[in-house]
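Missing here is one protein chain; the remaining ones are kept as they sit in the complex.
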Amino acid sequence: MADTFTLGGKEFSSRFILGSGKYSMELIRAAVEQAEAQIITLAVRRTNTKENENILDYIPENVTLLPNTSGARNAKEAVRIARMAREIGCGDFVKVEIMRDSKYLLPDNQETILATKMLADEGFVVLPYMYPDLYAARALEEAGAAAIMPLAAPIGSNKGLATKEFIQILIDETDLPVIVDAGIGRPSQACEAMEMGAAAIMANTAIATAKDVPAMAEAFKNAIIAGRKGYLAGIGRVLERGASASDPLTGFLRD
Amino acid sequence: MVQINGKMEKASGVCLLDYLTQAGYNLVGIAVERNEEIVSKADYDKVFLEEGDVVEVVSFVGGGSR
Partner (left out) sequence: MNCEENNEKKENSFYVDSDKLSEKALEKKHRLENDPSSRTDPFEYMEGMERIDSNIMNQVISQMDSYDYSKYTAQDVLYALQKETCDIEDFKALLSPAAAPFLEQMARKAKLETSKHFGNTVYLFTPLYIANYCENYCVYCGFNCYNDIKRKKLSTEEIEHEMKVIADSGIEEILMLTGESKTMSDIHYIGEACKLAKKYFRNIGLEIYPVNSEDYAYLHECGADYVTVFQETYDAAKYETLHLMGHKRVWPYRFEAQERAILGGMRGVGFSALLGLADFRKDALASALHVYYLQRKYPHVEYSLSCPRLRPIINNDKINPLEVHEKELCQVICAYRIFLPYIGITVSSREQEHFRNGIAKIAATKISAGVSTGIGDHESKYTGTEEANSEGDEQFEISDGRSFDQMYADMSNEGLQPVLNDYVYV
């Protein structure tokens, strides 16, 4: 049986979601190819009439576009951006990102829940970027999210799984796919998140800022596959050091 | 005057389709919002800009992290 996961009725075999920021157009193409990514995120911005280069020309046909709502500071703005993204005409996936803090760029869970509800009601496939909080995750599930995207560390920080314990709780307690987003700086960190049972990894800065972009995209791809296989295989036994010498606990049993 | 992508333009009474073409927009990869409402692509030729309109013309750019 193929190991796939489903978002909004679409089945994906690649568990690597690639961000397309901070690259030249040519490098985006190379990165997507080496990553074998099936989902790529995009932002919505005012159209520049001077440069007629369209990013869509650099993204392979069969890749699902995941526009984000970056720039939104509240639910209403996120909904407006999502509607514009859908109107451009590349499907109804949307990654809700709402930040009201320009220093750390941390997502605002409350506004994100509101936006998720409004967009899901309008038929969007909503993937909210969130701070890994169990109550927020449940509210997002209730609101109709297709997956949740908790942050591993502050965006662009490359610090890895700073929120590991909390992401594990989300993986254990919600029925939605958990896509670890933001802060993943190295292939080994992506691998670790997959070993924990994450459904997918979203990364951008780590690849875009590497010395060799296509090579790093490939390294992430392999790390994600390795982590997923490790998860499915069942992480092995860690030997406990030192024997416990106390009396048996079950010595009292009779019949 | 009409505010288009932040700039004040003398475009009152102009058909939206004509404006976009003349301004050099590639109609394929854009979306238009007029006074916070989406204008569907099929309606570009039916919409005439009015005094005080606020218009946003957007398209996709690379994004995923800031």
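Side notes on the structure shown:
Every chain is named by a letter (A and B) in the order it is written, and numbering of its residues begins at 1.
Heads up, the rule we're going with is that contacts are C-beta pairs under 8 Å (C-beta built on N, C-alpha and C of every residue); 3 or more make two chains touch, one makes a residue touch a chain.
Remember, predicted model here, so these are calculated numbers, not experimental data.
Within the full complex, the chain left out of the display is in contact with A.
Check A:Glu53, A:Asp121, A:Asp172 or A:Asp212 against the missing chain and you find that the one touching it is A:Asp172.
Touching the omitted chain from chain A are residues 134, 138, 168, 172-173, 175, 234-235, 237-238, 244, 248-255.
The working rule: only the chains that are shown with their structure count from here on.
For the pair chain A and chain B, the distance between C-alpha centroids works out to 32 Å.
Considering their complex, residues 18-23, 25, 28, 40-47, 49, 52, 54-56, 65, 67-68, 70, 80, 83-90, 105, 155-156, 182, 202, 204-205, 208 of chain A touch chain B. Taken in their complex, chain B has these residues touching chain A: 5-6, 23-26, 28-33, 36, 38, 40-41, 56-66.
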